[in-house]
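Notes for the one structure printed next.
Excluded from the complex is one protein chain; the other protein chains are retained at their positions.
Chains here go by letter, A and B, matching the order in which they are written, and residues are numbered from 1 within each.
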Amino acid sequence: MKGVKALYLKELSELDGVSGDEGRVRKFIEEKIKDKVDSLKVDVLGNLIAFKKGTRSNRKFVLTAHMDEVGFMVTNVEDDGTLSFAPVGGVDPRVVVGKPVRINGELPGVIGYKAIHLQKKDELLASPKFENLRVHIGARSKEEASRKVELGDYISFATDFRSENSRATGKAFDDRAGCAVLMEVIEQEQRYEDDLYFAFLVQEEPGLRGSAVLFEQLQPNIALVIEGTTAGDDPGLPEHQWATHLGDGPAVTFMHRGYVVNKKIYESILQVAQKYDIKHQYKRRTAGGTDAARLAKTGGGVPAGVISVPARYIHSPLSMIDLGDFENTVKLVSNILEEGEGFAR
Amino acid sequence: MDTVSLLKCLSSADSPSGYENEVLKVIEENIKPYVDSVRKHKMNALIAVKNGQNVKKLGIFAHADEIGFVVAKLEERGFLRVEPIGGIDPKVVISQRIKIFTKQGVATGVVGFLPPHLQKDDQKDKVPDYNDIYVDVSCSPLSEAVSVGDICVIEGRCASLGDKFSGKALDNRASCAALIMAASKLEIIKNRADVYFIFSSQEEIAGPGAVSVAYELGLDEAIVVDVTHGNEHVPQMPQIKISEGPVLAVGPVINREFYKVLCDVAKRHGVRTQIEPTPGRSHTDTDEVQLTRSGIKTALISIPLMYMHTPVELVDPRDVEETARLLALTSTVNL
Partner (left out) sequence: MIDLIKELTESYGPSGREEEVQKIVLKYLEGHIDGHKFDPVGNLLVWKRGRDDKEMLLDAHIDEIGLVVTNIDDKGFLRVEPVGGVSPYHYVGQRVKFPKATGVVYYEGETPEEQKKNLSNLAFDNLFVDIGAGDRSEAESLVSIGTFGVYDSYFYKNGNYLTSKSMDDRVGCAVLVEVFRNLKDPRHTVIGSFSVQEEIGLVGAFVSAYSFSPQICIAVDVTDSADHPKGLKRHAMALGKGPAIKIKDKMSISHRKVVELLEQAAQKANVPYQKEVLTFGGTNAAALQRTKEGIPSATLSIPTRYVHSPSETVSLSDVEGAVKLLVSLVDLNI
């Protein structure tokens, strides 16, 4: 295996792709992987599906990561030229004030807030509400703003990516970290026993939607969902409530909302990690769901496993992962594929 | 039939989710003259097909079911308790006549309200919930025939209010009317796609009506037609107004290119439209239809409506007509 360099993490993190507007991310991934896979297609919903023929082809194995991130939608252009907006996916209004944003991946704006000097005591203590927040794009009137922005346009956080001290900070690690893992695996340019489908999915955040149309197209036998998941190693939280933490490798899920991970797959993931001595941890909370729940419930049912890169502060403009965890996730996934038909048999 | 008569006829049919037979019969009679075939689907939907040039399959959906009640428990002396089918504000149910469909015919009961004289102080401002609401059927000759599981609706009355129209179940009979009127227009303007007009079931309880049909037909494109709140102030949203034309939804559950096609068709033919940003789910059949099989390019058109889920829902018939025009025109373009 070649060394893992988190090749595409920076670009993936900095691209804007709120649920329903994944085109930029898709184009980037497509460009980078097209020469390293056997075929590629984009389906009706916008999922990018890459195929690599196996050496034995007895089984269809699909690996998924979702391309979309949480963000906002322009819901109204106000008379003063500012924009009202609503969250797409779960965003806490407390993380958005005082942040620079981008509309449609290019037009800059800011989400301001009333100056501290002007807030009354009860205002200071109150949580911001989306209905009172606006994006300012420098327009002086509704007419001027309407020339640049349409209702339904997408808004993303404009956070730059940084990598220092073997940690990476930036936006959208949920789930561009997963996309980056899959791209690293593709980068290895290896053939495995199973037929492999790499599915870069749309619309995970608004309800596991992109994965709903995979079964009809692929009839996969087994799936592995690669996520950027909640790390809870925060000073405010007792250790037994952490879910995951940074530095101890990929998190392996036994159960999350709406799905108990297929026992054979779950145990096989742990076995591979042990066999190759890859640092790993359990995902120790059951809240939150992934596309694995949707895959199990679609068509004839696809048993799926879930492996995640732990990420602190997800669903906010600024999240953090450990690059060692990222590297170990790539290793674990690659080793699972190398196991071939022996995996989850 | 003119728009108001059609609305009246559709509104009067009593067909809560799962029990759509009556309204589907009315729809069948009205749409039959304009289409090539009509058939029932096993999940209680009606599919009317207008053949086109055999290039693409366009499904146009409107749910035919309405909100209602089901008898949950019989109490002594001709009182009974109900469970709503779909979201109904209990405040709206007070002092209404309730039609109960028993095995022996329609029994009519009333929901009463304790007179102020007998109310205790702590009851004065309390809003009742369904645990406090009884239907009194002692006034019906069929009171003995009522049993658990019987389906009910609030008795409604249609009214023309100036150029507006009010009645029960206009969610979503207004859209059903728009589909029938669109079909009638295809006599004159020829549709390119094969058009499947689908009157689906169980939308009010998020049931499997529309998705089942979408799966069976294997559609290329789908338009879901439903109603949306008109003349309300919703924080951070543009105000949708009645009489200002059909509403096009935009958001993740809607195919962006298809939405643009609809905008374009409307613009070219002078159909006035409004835009409704939909950042999450639309809470219509759109959300699931989009995910059928390998995915269907889906759009959502809504008719603005006031007082949703009350027996006095209100629409402007011209919005219904303009929706019909937009649907018919869309079926002529190269999708």
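Note that a contact is a pair of C-beta atoms (placed from the backbone, for glycine too) under 8 Å apart; a residue touches a chain by one contact, two chains touch by 3 or more.
All values reported here derive from a predicted model rather than from experimental measurement.
J.: Sort through A:Gln188, A:Asn221, A:Gln271 or A:Asn335 and give me the one touching the missing partner chain.
T.: Once the missing chain is taken into account, the touching residue is A:Asn221.
J.: Looking at A:Ser84, A:Gln203, A:Thr229 or A:Thr298, which residue reaches the missing chain?
T.: Hidden-chain contact among the options goes to A:Thr298.
J.: For chain B, which residues reach the chain that was dropped from this view?
T.: Given the touch definition above, chain B has residues 17-19, 41-44, 70-74, 81-83, 85, 130-131, 147-149, 202, 205, 207-209, 211-213, 215-216 touching the missing chain.
J.: Using the touch rule from the top, list residues of chain A that touch the missing partner.
T.: 221, 239-241, 254-255, 257-263, 266, 282, 284-286, 293, 296-303
Definition applied: only the chains that are shown with their structure count from here on.
J.: List the centre-to-centre spacing of chain A and chain B in whole Å, with centres computed as mean CA coordinates.
T.: Chain A and chain B have C-alpha centres separated by 37 Å.
J.: How about chain A: which of its residues touch chain B in the complex?
T.: So the residues of chain A in touch with chain B come to 19-21, 43-45, 72-76, 84-88, 130-131, 151-152, 203, 206-207, 209, 212-213, 216-217.
J.: Which chain B residues qualify as touching chain A in the complex?
T.: 235-238, 250-253, 255-256, 259, 275, 277-281, 287, 290-291, 293-297
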